[in-house]
Each structure stands twice: as structure tokens, then as C-alpha cells.
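One protein chain is absent from this view; the other protein chains keep their places.
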Amino acid sequence: MKRIAVLTTGGDAPGMNAAIRAVVRFGINRKLEVMGVFRGWCGLINGDLRLFDSHSVSGIINQGGTILKTARCPEFHEEKYQERAFQTVKKNNIDGIVVIGGNGSFRAAHSFYQKYKVPVMGVAASIDNDINGVDYAFGADTAINTALAAIDNIRDTATSMERVFVVEVMGRDCGFIALSVALGGGCEDVLIPEKKYDLHEMCHAIVEGNLRGKVSWIIVVAEGAGSAVDIAKQIKEITTLETRPVVLGHVQRGGRPTAFSRDIALNLGKMAVESLLNGVTDKAVGLVAGKIALVDFETAIKKKEYNVDNMFNLIKVLS
Amino acid sequence: MKRIAVLTTGGDAPGMNAAIRAVVRFGINRKLEVMGVFRGWCGLINGDLRLFDSHSVSGIINQGGTILKTARCPEFHEEKYQERAFQTVKKNNIDGIVVIGGNGSFRAAHSFYQKYKVPVMGVAASIDNDINGVDYAFGADTAINTALAAIDNIRDTATSMERVFVVEVMGRDCGFIALSVALGGGCEDVLIPEKKYDLHEMCHAIVEGNLRGKVSWIIVVAEGAGSAVDIAKQIKEITTLETRPVVLGHVQRGGRPTAFSRDIALNLGKMAVESLLNGVTDKAVGLVAGKIALVDFETAIKKKEYNVDNMFNLIKVLS
Amino acid sequence: MKRIAVLTTGGDAPGMNAAIRAVVRFGINRKLEVMGVFRGWCGLINGDLRLFDSHSVSGIINQGGTILKTARCPEFHEEKYQERAFQTVKKNNIDGIVVIGGNGSFRAAHSFYQKYKVPVMGVAASIDNDINGVDYAFGADTAINTALAAIDNIRDTATSMERVFVVEVMGRDCGFIALSVALGGGCEDVLIPEKKYDLHEMCHAIVEGNLRGKVSWIIVVAEGAGSAVDIAKQIKEITTLETRPVVLGHVQRGGRPTAFSRDIALNLGKMAVESLLNGVTDKAVGLVAGKIALVDFETAIKKKEYNVDNMFNLIKVLS
Partner (left out) sequence: MKRIAVLTTGGDAPGMNAAIRAVVRFGINRKLEVMGVFRGWCGLINGDLRLFDSHSVSGIINQGGTILKTARCPEFHEEKYQERAFQTVKKNNIDGIVVIGGNGSFRAAHSFYQKYKVPVMGVAASIDNDINGVDYAFGADTAINTALAAIDNIRDTATSMERVFVVEVMGRDCGFIALSVALGGGCEDVLIPEKKYDLHEMCHAIVEGNLRGKVSWIIVVAEGAGSAVDIAKQIKEITTLETRPVVLGHVQRGGRPTAFSRDIALNLGKMAVESLLNGVTDKAVGLVAGKIALVDFETAIKKKEYNVDNMFNLIKVLS
């Protein structure tokens, strides 16, 4: 193995630049040449890539986003475009690819590997922390802290103005961010895709609490479990209490990565290169039980299983 | 003058606790007794107030929200309730009132003073910085920095994913926050209530920029100038570029006050008490030309006039 | 078991309030009465404690420090004072104690348990993350992020002014903070108590780098490995490069706890109470391999063993 390529795909996650840095510098340290591919799979299709040196990744470790840019690349599902990507790989003598991204990225990487047998390793990056088989993808810790800062701010107003707030956080299929910020923010309730909820029951509890003298609530909802705007409207109608929605949206995606996001990203980036050098392929690296570990792409792309009840119940007991 | 009361009304603003601290401690320093009134005018109506000492305001200078709570109090428009508030004032031997709040608060304070001649001073607190006659109300600087941090985060994704973002910030009648964050965030455009805009023209400019190679935009919109959700939808339709809305909402209202917000809040709080002691009444204190100054309530509650064009043009030139 | 007590001892750590909240609310949820003891062991000695209810811990989850206060309590080493503490325990019908703190706290707790057989559980709180047998004590993640923010700031100046900076972070016996921020900050070198270093060799490498065109360095030093002021002086003498020390000190101890610090603190607090209810005693709870786990006090108070080389080598490869 003499030359590898690195690309970032799917939604950007804080720590992607740290991961790129680790791939490039650790690769060079192991006598590899490392090419940076721009705009994810599109860059492979279009030959949009160039050789990186150590300086190419200076001063980026604390920057959100990705210097390699990222793009959703639907045409990569078509064989014609996969073939073009493979031509780029051959033409540039690329012996292995590090794909930094999430579920969708791994699905594409797995399919590409199956067809062309170019060694490929995934680095688990996900705001939502929705990658199955790993406890932590990088990016999630930053997104959670960003959302938590927002919740802390909202608490000031909730308490001062005695209101109900419904705060929508990221998480299309996975309630991890919602659970984490509801727990850390001392929130009163949390709605996640993994658990059915009964809005009338929740409103009943709010009204009962209000009769006992409770005056403010923050209810966190994962985007996959409902719309804060709709839910707030319903709560207001049912309880008659002033209720306001907040939708945090893309604010959660960017920003300076936290120490933990950088730490995971750097270690995963290193491990992906090391794995390629050891002949490993078709797998993702992620944090499992506090350690960097390998997970088959086939496992990683399944629906995430994790202990939802532990966090959920603790939120309820402590609120 | 032996005893004054302090209350916070309208939406909470970061720095209200600092202002309360200044009123209480400066008042005590000048041999006054100071009562804290809870939930704004409602507290006066309901007799929800108590004597504060120096310790009552310990450890709050860096906290968002208001320990006095705040409430919109529509019943205060009715004479019956104003009369009850006046009875509370008399019963508690209150010789003057410091009202910390914004336009609505000053309107109520002015009307209360006109009827009952209880000396009253306003302290200009406003996220939106929409109080006429003052350059800075406290709270705005914190809200602007919170929104700017969000913009900086979004820029990471806008650049990495090459997208258009429409970010809605607070500002119902006043585009000050929008102008400030658009300028500080290096944003491409800004829509404010003070200026008509032509969405088609803006989209035309976006498409032209895109043809020249520009790939990301952040457009800031004050809530009073339109809905980010609607505008993003239209931009996407017209330009066909991926466009996402972000609505920052109440996140901008809370949080640790910035140094500048604390500084203004503390100085205004002091000045309000000093003014009462000097026999001044029916006025608000705010920052004018870098100095603490008095503004008649009648002026303060008018539509804010300020140099919109300077900021607006600079944004356009620098983007 | 009907009534337990909770106290915080040693240096304060961000998340202590979250842990107190969990102990109190989870205890009450399990039908226990919970007493808050003020100023650590001193509070037990002096009978400085009171019954807490659910409201006693409202609004503290996002606050640094500890509402129970903390104190170093050297007199607790004397039997006379331990006896007085035990009398407080008996008089107040306390059936178990949760001690939130670090090594020193656990040593005292262990000794107290050995003598008086009052069930006692420790909650691993440590800025330095120096508690043996656990991967993460709470507090460390916040301290690391605070230090990392400082490093990011210093990088701006190091790069702009082309200087060498020596940044001293906390860690008397344990280089964990130093390693974490050196890794996450992309720092050039790190000096920790666990590894001997040769200042002349380091200076030699700096001079060589300088000849190759490198112009800025950030070197992180754990307080237990040397003084930034002294080391900066020596580097300047040997290399003749402008070198500045920064000593972050107690800034690292306070502040809003991060999501991860809150998460660990809440889960540990819950687990400590659950353990007491299950008849467990004389142990600490901490995060091990990503899960809450029990560690004998005797293990916890030993010198921490952890994989220093992994982090150390990665820092060197990536810098």
C-alpha cells in the first residue's frame, strides 16, 4: 500500500477536520502518500482530488465543517458513476480509501468495495450518533453541547417568564441527542423516535404539575419524533399554557469541535489508516466501550440499538 | 425618599439580574430601602413583593433571566387593576419605582405615573435594541453575540455543504440584531422591517453569483421582515439551490450576559436610582453616544430611529 | 435504609451540583430521606447539615461549583473529630453517606467506614481524572474543554506573532488533562509527570524545526511536571526564541459543566444511591469502559494507571 485517499461525505460533523488531519499525518508518518478528495464521492467521480502534505492540514484541528467539503451524491448509486469513480482510483494509483461519514456513506462505501474490491475503511462521523455497533461516533458530543447551551439559555426565559418550551433537536431516526440534552438540561420530558408517546397524557401531567404550582417546562423533541411547532401548538390548545417552539436546526452541525469530538476523530482517523495497512477493509471504526474498535459496514448501517430506557427513565426520575 | 421598589417586565433580557443588583445595592448605599416586586406589574397588583437586602442579589450578576421573574400583564391596562397596584404602593410606603424593561413597560409606567404621580424611572432593557432615543439598551449585545455564534456555526456547514441558509433572528419592528449579525457574520444579505426588499431580485443575484462560482450564502432575516421558513422555500423554488431555514428564537433571549450587557445594566440601574433621588421621574435611562443619559418615556416609546443605511450598506460592500 | 446524607469534599469539580441533584432526587424517588451536609467532612463534624427536598436542587444542574460547599478538612484525620462526625451521623439517623469527591475524599471515607461501619459510597469527581480504576471521573471533560478553549486562543497569537508558548494545565500526579489538550489542541509537545523529559532535547528539536521554517510552538505542561514560568525561561535561554508562559490555574475548575460531565455526574449519583440500597459500601462509582461501574476504595486511591503512551505517541505523530 503506497497511496490512500480520504474523503468526507454526508452531513458535515464537527471533528471532520481533525479526522482528516489524523489520516493525512498518520498516513505520511507510515510512509503513505495521501490524497484529499473534494466533495465526497462526487470528487472521485469527477477526479476532484489532489495530493496532500503535512501542511495541507495545518490549523484546522479546531475548525468545524470540513476542508474537503462534503456533498450528498445521489448519482453514486448508478453503476455508470461508480465506474467513473473507480477509474479515478485506478488512474491515481489509490490503494485504499478512508471514508469519513455516517450510515449513508458506509452503505455507499460497502457497495463500492463489493464491486471493485478497492480496500475501504469508514470513520464513524455523526451528529446524531446513529451508527449501529458503536457507542460514539465523533461529532455527537459537540452537537449535544451546542444544543445543551441552547437549552440552558432557554431555561433562563422559561423560569423568568413561566412558560412551556418545546425544543426540537436533531435526530431523524435516533433520539440520542434528545436524550442527552434532556438529561443534561434537567428537562421535564423528551420525545424520541424510539418511544411512542401520548401527547394528551403529557399535557395531563403538565396541567397536574401546574395545579401543584409548577410554572415552567422544557420538553425536548427529536426531529424524527415530531415537529416542535406542531407539538407546541397542541400543548397550548390542550393546556392553555403559553407554549413556544424552538427549532435548533443546523446550528447543531457546525462550530469548534469539543475535546471529546476531537479526541475520537483523531483516534479513529489514525485507526482507519492503520487498519488499511493491516489489510482490513469493508469496516468502520468507532468508539465501543471506551475503546477504538472495528465494526462491519453491514452492522454499522443497521438501525442503531442502544439502551434507550436507561437514559429515558433517569430523565423522568430526575425532572 | 425612603423606600423604592424595583420590577422587571416584558420579555426577559440578559443583564436584568445585574440591573436589579445595581438598583438594590446602590439604593442601600444611598440609605434607601429597596423592595423587589415579582412578576412585573402583576406583582404590584397582587402585593407580591418583599424587602431586599444586599444578600438578596448575591451571585446573580452573571445569570440570564431575572430573579424577580417577569410577566406580560394585560390587566394592568384596566383602571381597576392600576388602582390595586397603587394601593400596594401606598400600603408599602413606596416612594419611587424602577421599571426594568422595554417599550411596553415604559408605556405602562408612563400611564401609571400620569395617573398616580408615583415617581417612576425606566431602565432600558431590550434584546431587540428597539427603544427610541437610546443607542443601546442592555441585553442586545448578548443576544447579538448568541446569534453570531449560531451564524458562525452555520457558516461551517454552508461552506462545507455549499448551501444557502436563511437565518431568522429576533427583531419584530427593529432590524438591529439582524444588521449586527449580518455585518459581524460576513453574511451575504439581510432582510429587515425598515427596508423593503424584492425576493426575486435577491434570487437573481444569488443565481448570478452561483454562475460565477459562489456556492454558499447566509441570509439573515429579522422576524419582523418575514419568516425564514417561507423565504427559504421561495429561494429554493426560484433558484433551485438547496436552501435551509434556521429560526434561532428564544435561544437569543437567555444566557450569561456579556461584559457590555452587564456594564450597561449596572450603570443604568445606578442611574435610575440616582435620578429618583434627584427628583427626576417619567423618564428612561439608556446609553446615548457612549454615555448614560435620560430619555423621556414619550420619546422612548416611539418607533426607533437610527442609521439603518450605514450598517446596511457596509454589509453589502463587505459581503 | 431510610435516610442518607450527601456531601462534597476536596476541590470542587464541574458536575458536583448535577451529582447532588441525582443523589437527592433519585433518593427521594426510592423513598429515602436525603440530608445535605455542608463543607464536606467539616459539616459532619460540626452538625452543619439539613434535610433536602426535591426543590433544594432545582436550577443547579448547569452551575459549576457545589451548593453544598466543599472544604479540605485536615482535622478529620484525628480520631476525636471522626468521633464527632459519627455522633452527627447517629444523632441524625443517617443510614448511609454519599461522598462526592476524589482520592483524598475516598481515603477519608474508607477510613471512616473501617472504624464506624456506616455504609459509604464514593462518587468519582476529579478535574485531573486521577482516580485509579475508572476511565472517567466527572469534571475532567469540562476542565479539558476549558483548557482547550484557552489553547485555541493562544494558538491565534502563537501563529500571528510567531512565538513559543508554554501552557501549564492542572494535573499534579496525572497528565491526563495535559495529554488531552495537547492532542486536541494540535500542540507540539507535552510534559507530564508520568514521563521523564529532557528539556535540552526538546529545545534542540525546536531549534531544528525553526531552521526548517517552523515559527510557532505550543508546549503543554502538567503542573506536576514542572512550572511553565521556569520552563519558558529555560527555553528562551537555550533557543533564543521569544517564549511565553501561561498558567491556566483555577479557571479550569469552575464553569458550566459540559454535557458529558453532567451525564457522568447524574449517572454516578444515581448509582451511588442504588448501591447503598443494595447493601454495597466502601466503594466508588466511576465510568469504566463506557459503563458505570464499582471500584473498591482501596483500588481507587492508588496511583492511577492508564495508557499514557497511546495518547503521547499520537500527539507526537500528529504535531
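Note that the chains are named A, B and C in the order they appear, and that numbering of residues resets to 1 at the start of each chain.
The rule is short, and it goes like this: a contact is a pair of C-beta atoms (placed from the backbone, for glycine too) under 8 Å apart; a residue touches a chain by one contact, two chains touch by 3 or more.
Quantities reported herein were computed from a predicted structural model and do not represent experimental measurements.
Engineer: Where does the absent chain touch, in terms of which shown chains it meets?
Structural biologist: Hidden chain contacts in the full assembly come out as B, C.
Engineer: For the chain that's not shown, point to the residue among C:6, C:108, C:221 or C:248 touching it.
Structural biologist: Residue touching the absent chain, from the options given: C:248.
Engineer: Using the touch definition from the top, which of B:69, B:262 or B:304 touches the missing chain?
Structural biologist: Reading the full complex, the residue touching the unseen chain is B:262.
Engineer: One chain is left out of this view; which of B:70, B:105, B:159 or B:275 touches it in the full complex?
Structural biologist: If we include the chain that is not displayed, B:159 is the one touching it.
Engineer: Please identify, in ascending order, the residues of chain B that touch the omitted chain?
Structural biologist: 18, 21-22, 25-26, 29, 59, 61-62, 135, 141, 144-145, 148-149, 152, 155, 159, 180-181, 183-186, 256, 258-260, 262-263, 266-267, 270, 287-291, 314, 317-318
Engineer: Over the whole complex, note the residues of chain C touching the chain we left out.
Structural biologist: 8, 11-12, 14, 16, 39, 63-66, 69-71, 146, 149-150, 152-157, 159-162, 165, 244-255
Please note the rule applied: only the chains that are shown with their structure count from here on.
Engineer: Compare the CA centroid of chain A with every other chain's and tell me the farthest one.
Structural biologist: Most distant chain from chain A: B.
Engineer: What is the distance, in whole Å, between the centres of chain A and chain C, each centre taken as the mean of its C-alpha atoms?
Structural biologist: Once rounded, the distance between the two centres reads 28 Å.
Engineer: Can you check how far apart chain A and chain B are, centre to centre, with Cα atoms defining each centre and the answer in Å?
Structural biologist: A distance of 35 Å separates the two centres.
Engineer: Using the average of all C-alpha atoms in each chain as its centre, how far is it in Å between chain B and chain C?
Structural biologist: 39
Engineer: Among the residues of chain A, pick out those that touch two or more other chains and give their numbers.
Structural biologist: In chain A, residues 149, 152, 155, 159 touch at least two other chains, as defined above.
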